[in-house]
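Once you've had a glance at the structure underneath, I'll fire off some questions.
The block that comes next holds chain A.
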Amino acid sequence: MTPENLIWIAILLPLVAIALVFLVGEKSPNIRESCTIGVAVTLFWVTTSLAGFVFSGERPSFKMGEILPGFEIAFTVEPLGMLFALVASGLWILTTVYAIGYMRSHHEKNQTRFYACFASAIFAALAAAFAANLFTLFVAYELMTISTYPLVTHHGDEKAKKGGRIYLGILLSTSVAFFMLAIAWTWTVAGTLDFTPGGILAQPNIDGKISDFQLSVLLGLFAFGIGKAAIMPFHRWLPAAMVAPTPVSALLHAVAVVKVGVFSILKVSVYIFGIDLISETRLSEGANPIMMSDWLCYLAGATILLASLVAMTKDNLKARLAYSTVSQLAYITLGAALATSDSVIGGGMHIAMHAVGKITLFFCAGAIYVGAHKTNISDMRGLGRAMPLTMGAFLLATLSIIGLPPGGGAWSKWFLALGTVQTGHFWLLAALMVSSLLNIAYLIPIPIRAFMTPVGETPMKFKEAPMMCVVPLCITAVGSVVLFFFGNEIYDVLLPIATSAR
Partner candidate 1 sequence: MIEQLPILVIVIPLMAAPLFVLIGNRKLVLLLTQLVCWTVFGVAVSLLSRMQYGPISYELGGWPSPYGIVYNVDYLSAFVMVFVSGLGAIVITYAPRSVDKEIHHSKHSLFYASYLLCMTGLLGMCITGDLFNVFVFLEISSLSSYALISLGKTRRAPLAALHYLIIGTVGATFFLIGIGLLYQMTGTLNMADIANRIQAVEGSRTMLVAFAFMTVGLFIKMAVFPLHTWLPNAYTYAPSVVTCFIAATATKVSVYAFIRLIYVIFTPQFAFEQLPLDQALMAFSLVGIFVASAAAIYQTNIKRLLAYSSVAQIGYMLLGISMSNVGGLTAGITHMFNHALIKGGLFMVVGCFALRIGSLKLEDLRGAGKTMPLTSFAWVVGGLGLIGVPMTAGFVSKWLLLTSALSLELWPVAVLMLLSSLLAVVYIWRVVEILYFSPASHLAQTAKEAPMAMLIPTYVVIGSTIVFGCWTVYSAGIAQAAAKSLLGISQMGGVQ
Partner candidate 2 sequence: MTEFLGLYNYWIVIFLMMTGFYIVIARENLIKTIIGLNIFQTSVFLLYITMGKVTHGTAPILKSSHGGESHGGKSHGAEHGQDLHAATEGHIDLSVDAVTEIYSNPIPSVLMLTAIVVGIATTALALALVVRIREEYGTIEEDEILEMDRNS
């Protein structure tokens, strides 16, 4: 099969899943879920075979046609998007398995809608991953916001309504007010929106259509417009979205939604601005020139630290994980803003590493809720004895998030740190180090405490969550360690995005 065909097949498959889910409906849940899993496995197979082509240097593309005169929906697969698509489609299988266990043991309502929206979110994630131009990316981005809203508000109660309001309000308003404006502006000055190696804004900058300062403003519009990247002060939607059922939090708020955000930022910095343009445009001359992206670097650094600090204060496990995600996402934004080849690769890697690690943590949080009905960290003392697998997986994933070997996160943080050194931002290097310490401080105590003796002598009545929940989380935990040993391969795969710019 040609890679061109694989693209549209991959994008179409989630839509097939939606159709199947609706066709089967509530009548026979088993068939409905096996449809989803079947499609998810097929999708993973398709993306892996597509990855074979892409990682060997091909750039297959597929045009859907113009939506508006001059603005077309088109897909081109490059390594960064391929990596993201692989992560999203691979984790979709595991999440579906996990969701079956979680949703059924909780007797959740509206499961048909749940699986359908889930598939449409994956559809949007793939479309974004493969997008050939900013316009397509924007369409996919907005589709994802809309299709995940019913997932966030799944419970349909007052809390869900409030959470959904913040979720939709922030994501929609930032994307409309900033992102869309930024895209239209880019189009006006560059005359194209195609993702081009080396960027499309360098020439207009030379031609004087957009000044250095305006470039910096445009970067700001992108950084804040892509609200899914959760740069402070537009991060509030992420904790708010934690009202969703845990599988949703796991896939969407560790993988699909947030990663679409940072992925978009990376894409914009690499293919729209071009890392050369970002790293060489100065706002002021002198011994210590101010670069156009400096403010974004420091904002990302501040987000990293502040979110970690807030995470320490949270007793609710999911809320703590949410703030941890905000902090980790800022790493990737930092990588894009530093715009050296190592930092961009580090950012790209972190998409995969953090996704696998964080989804494990969320799975564990859900499994604890299913098995022991506990949401607060302070209640989890001694839980490790009753749920050794879950807590063991939690510990492994924690290593990856902190950035300690043998967790995969070690590599991505290493490259990001290299980036800060190369650009001379030693304060940011310090921020990365402090943040890692903070990570240890707020994540490690959870499994440690769980493996300690419970308070009092009351024997633990809890046992592990259903197998459907435990198996996926064990797989992802192992995966986060396995990725550590594939760090070199991922680096090689991502190298073209940084070098093609040169």
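FYI, contacts are C-beta pairs under 8 Å (C-beta built on N, C-alpha and C of every residue); 3 or more make two chains touch, one makes a residue touch a chain; residues count from 1.
Selection criteria: all candidates are chains of the complex that A comes from, given by their letters.
Source: prediction; values computed, not measured.
Colleague: Would you mind pointing out which option among 1 or 2 touches chain A in this complex?
Modeller: 1
Colleague: Touching residues of chain A toward candidate 1 in the complex: what are they?
Modeller: Checking each residue of chain A against candidate 1 gives 66-69, 71, 138-139, 142-143, 146, 153, 156-158, 160-161, 165, 168-169, 172-173, 176-177, 180-181, 184-185, 187-188.
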